[in-house]
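Of the protein chains in this complex, all but one are displayed in their positions.
By written order: A and B. Residues from 1 in each chain.
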Amino acid sequence: MSVDRRIWEHPVLTWDRGEPVKFTFDGKGVVAYKNETIAAALYAAGIMSFTQSSILHRPRGPFCMIGKCSQCLMRVNGIPHVRTCITPVEEGMVVETENPHESEFPTPVSSLEVERKTLSYDVIIVGAGPAGLSAAISAAKAGAKVAVLDQSPYPGGQLVKQTHKFFGTKESHAGTRGVDIADVLLSEVRDHENVDLYPMAQAVGYYAPEGMLTAVRTDGVNRYTLLMMKGRRYIVATGAMERTLAFPGNDLPGVMGAGAAQTLMNVFGIRPADEVLIIGAGNVGVIIAYQAAQAGIKVKAVIDILPKTGAYLVHAAKIRRMRMPILLRHTIKAVYGDGKVESAEIYEVDENFRPVPGSEKEIRVDGIWLAVGLTPSVEMLEKFGARMKFVPELGGYVPYRTQYLETSAPGVYVAGDASGIEEASTAIMEGRIAGTSAASSLGLGGDELEEERRQAMEWLDLFRESPDYKRIKQGIQKVLMGERV
Amino acid sequence: MSEKKLHPAIICRCLDRTQEDMIGAFHMMIDFLGIDGADINAFRRFSWGTTGFCQGRGCLALMQRIYVNEMRKLDVRISPDELKYKARSPAQPVPLGIFAKNNLEEV
Partner (left out) sequence: MKVLVIGSGTIGTSVSQELADKGVDVEIYDAKYLGYGATSRSLSVFSVQQRDRRLVKLALESVELAKELDRRLKEEANFPIGIFGERCPHVSVAFTERDYEILRDYSEVWRSEGIDVKDVSPGEVKEELLPWVDENSFYRALVTYDDYKAFTFPFTLGRVGLMRMKGGKVYKYREIKDFDTGGGRIKAAVMEDGHKADADVFVVAGGAKSREIAKKLDDPVKPIRVTTAGGFCTEPYKYLFKPVITVESKGYRLTQTLRNEFAAVVYDMGIDNPSYDIEESLRLLERIATVTVKLFPSFAYINVLRQWGAYLDYTDDGLPIVGWSRKYENLYYIYGFNNYGFSIGTAVAARAAVEIADGRRDQFLEDFRPYRE
């Protein structure tokens, strides 16, 4: 295959792709690199249609790139339903397309190896993004034995997809690029011998009858470790999930979540498209537009149905300077194409969000990225039995919590976007509060720990004083519980 | 533009349910159960949404929106807190063999 969508020149990022490896896709040879997942490698080779849908037989391609959307299922080495976007390539792998509803039975080429581990920790943290890693550092400093689980092979959460410099204050790593903040936090975590970091470990559930958090770590093809963990305290820092939209053609290969596009561009160094329409002009939308330009992708337009952008002015101004059109009061009508995205039709809306007649425009693009907001990932909190409430200001269902971020489930804390959609710097502070609180409730730490918590809370209060945070503060009030004794 | 093929809007990618299918399922639920008997769980059962490979991650939010909109057309106001649906374990599809013990006597 001659197509190579990999980015070989980038103003900020470089990639350690590893050694070349060869595998077959429907009988044809594909050259990939060791640090790529199957889906990333196929995308790099110009393959966009990964599976056929079950009933309508529509072509589908990856939408999330984090193992959730089920649009990249293939048969790998005789095993059906493999999430190719999170499965690393291996030399000689046999990858085949299938109709996932009509899969043939497994005919594995190697046998399943499972190691079972029963483990105890003072604090178990689910999610190794800015909140989880910060919580781990704070709890570890107080002397707690800590475990951090993360589903992805590259801990750091959304930070690893951020190429821009953060603003704010020194405490929140201002002036540092997101991807570098992740490195700083990770190296600090690794400095603590009392923290065990488990990448590629997916929390499967919290089983109340056994009082056990269960996670499955993928060690390779057909090799897993079953982690059965008891924690004295738990911190849920599972971040957020991308929202999606319903419009004709929303399933065509080439339509994907902004997070998926970021994963391909920034984590793997692969161009997801050549010309793109971005839906949503909030922070994520404009940041990803900037990142697209860095990756040599032409942004045809960033559209938003609202009359003003929700993004920070600095970010919006930056992409306006680059002459990318931000079309406000515009929304998507339909996406067209035969087997993949070929064009999009957008239209303008009036103040009541009704279409303005005759305002339809066709834009030729091969990628549509949805940046239409995030919603907290709260599944693990539900499994712990935390009481939830729908709070629109915080992005969806969120847990009730004390000012120290303990939920209604005793001993279970929340931090970061899972507590309400904010941003990386607030996630770091929330992580510190949850981490210090979990440790101090175990009688660990002393005045220093108390001081760290006080500072983080003070920082958060100050940060949220900004007028942009008025809504979020109101949202938090709706789910704030009195302090647990 | 009109000569172009208009694709359906897909709500549930796993089981291929379009926006039209979902709205149809909603009304079948109302016909069967009435407004008093309807809820998000019944909607899941009539539409088969949330029961595919993605465990509801792709469709639930869109289904909740359809539920609220269609109910509004019937003059019923739904609070989002009524639409909470508790996701089941496992949080990610995992191979059965991981949980199997070697010896039948152990279980």
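In this section, a residue touches a chain if its C-beta (ideal position, glycine included) is under 8 Å from a C-beta of that chain, and two chains touch if they have at least 3 such contacts.
Quick caveat: nothing in here was measured; it's all calculated off a predicted structure.
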For the chain not shown, touching visible partners are A, B
From the listed residues A:94, A:112 or A:184, report the one that touches the chain absent from this view.
-> A:112
Filtering A:79, A:140 or A:237 for touch with the omitted chain leaves A:79
Of the candidates A:102, A:447 or A:483, the residue in contact with the absent chain is A:102
In the full complex, subunit B touches the hidden chain through residues 28-29, 31-34, 36-37, 39, 41-42, 45-46, 48, 51, 53, 55, 88-90, 93-101, 103-104, 106-107
Where the unshown chain meets subunit A, residue by residue = 79-81, 100-108, 112, 205, 207-210, 212, 214, 222, 228
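We take it that only the chains that are shown with their structure count from here on.
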In angstrom, rounded to a whole number, how far apart do the mean CA points of subunit A and subunit B lie?
-> 22
Which of the residues in subunit B end up touching subunit A in this complex?
-> 1, 4-11, 13-16, 19, 52-54, 57-58, 61-62, 65, 79-81, 83-84, 86-87, 89-95, 97-99
What residues on subunit A touch subunit B, complex-wise?
-> 53-56, 58, 60, 63-64, 67-71, 73, 81, 100, 112, 114, 151, 202-205, 207, 216, 224, 226, 241, 243-244, 246-252, 334-336, 338, 343, 345, 360, 362, 375, 379-380, 382-383, 388-390, 392, 397
